[in-house]
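Taking it in order: structure first as structure tokens, then the write-up.
Here's a slice of the assembly, chains where they normally sit.
For clarity, chains are labelled A and B in written order, and residue numbers in each chain start from 1.
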Amino acid sequence: MVQIDINCDMGESFGNWTMGRDEDVMPYISSANIAGGYHGGDPHVMRETVALAAEHDVGVGVHPGLPDKMGFGRRKMDATPEEVRDYVTYQFGALRAFCDQHGVTFQHVKPHGAMYSMLSESPDHARAVMEGILDVDDDLIYLATDMNIYEVTQEYDDLDAVFEGYVDLDYNPDRSLIVEQEKETRDPENVADRFVSIATEGTVEAVNGETLDVPADSICIHGDTPNAVDILEAIHDRIDEHDIELAPLHEIV
Amino acid sequence: MVQIDINCDMGESFGNWTMGRDEDVMPYISSANIAGGYHGGDPHVMRETVALAAEHDVGVGVHPGLPDKMGFGRRKMDATPEEVRDYVTYQFGALRAFCDQHGVTFQHVKPHGAMYSMLSESPDHARAVMEGILDVDDDLIYLATDMNIYEVTQEYDDLDAVFEGYVDLDYNPDRSLIVEQEKETRDPENVADRFVSIATEGTVEAVNGETLDVPADSICIHGDTPNAVDILEAIHDRIDEHDIELAPLHEIV
């Protein structure tokens, strides 16, 4: 039986500002990437999101961002590898304490937005972050958004890593993603087809029709796609049909 | 042999702004209360301060503050018990991750400034924070700045608490402290006398000459007193003379 994880960014509300539909989406996923209070989230949001994940037996990881709330962590900044490592450690530790409060095992790390891009472009930054994580806890899983990052994780024997694929965005032939300015509604059946294709074959069709290898053990779903819940329901129907097992990252590695 | 701890607030620099003389003071103390990034401190400062504490075998705790950097956490705000609890959990978890990175045992919690005052005035706030801490880790020590707080700690069997005394500030006859607007130089010998008196007798003289009970197992030293290092040297001389043993909180409880 094929096992696969569905991960989704969560806990990106801040104070009085709401973002996403965490309560609607949480029942359908197996791993939650929870914002750590830098690009989004705050202590109250983090605690509530951890509690919600616990209620649905969803694996919990941190989604650390750059210290740029006004830019939602989407603007690269000239921070050193050490600075980025310390930002990750800070946010990761903060979230882990809420996990401990709720009896939830802290599972994984998946950097957000521009921080992810910086790590993808600079192996020195990626290494600093990974070594920082390992120094705190070598049971953690690194959720790798692209091959650049995944390759750096392979330098560390102690670091478990999972490669993630995308089904609600289109792939270019070079396996880069076509990111939309504004999230659009997606055909749930088409997205679910891709899900099955990646889960069972490890491949997906690029925009030009070419077949790409996407050896992913986790699929990232964007909770802000307007019809995200419909998409997740279509995926769950396929999961049942194709005898795929949904499992959080820590059961997969 | 009498055991006593010396604690000092540390890691209150922020970004490019320096505060305190952490490197000069660290060699003389046994427990460091490290700012958690809200009223002061940042991830880089926290990591460096934990590393400095580790170098000097100083016990490490968190000094969490209100989210008010502009006011240095010194202005009370209408936050609920749950909000304050979550602020403590967040900062405490963040600091604990840096401790794990450096192989340092995370030891204690001592709220800063206006947060401390809020907990002292509202047992509901104090209870929320203490229960939040216990839910994360019941090996932690609560460093209690006044009797109001100390009494709330005694409601929890699982919570170790230590009462702290002051020697570089004057006591009113009701055991409240006379806090100066601007830190003044203090006579090191006089401060050291008080230290011995609290450590060995559990008493100190109030401003009116009355003898007060101060059953403290830890003495708080203010690193921003202009001659803090002279004071600490005078105290260390007395420690040797009076066969007092300096010990971090976790060896005392």
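Please note the rule applied: a contact is a pair of C-beta atoms (placed from the backbone, for glycine too) under 8 Å apart; a residue touches a chain by one contact, two chains touch by 3 or more.
In this text the structure is predicted, and so the values were computed from the model without any measurement.
Engineer: So we've got 2 copies placed here, but how many does the whole thing have in this file?
Structural biologist: 4
One rule holds in what follows: only the chains that are shown with their structure count from here on.
Engineer: Please report how many Å separate the Cα centroid of chain A from that of chain B, as a whole number.
Structural biologist: The separation of the two C-alpha centroids amounts to 39 Å.
Engineer: Once bound in the complex, which stretches of chain B touch chain A?
Structural biologist: Touch list, chain B to chain A: 37, 43-44, 46-47, 82-83, 86-87, 89-98, 100-102, 132, 135-137.
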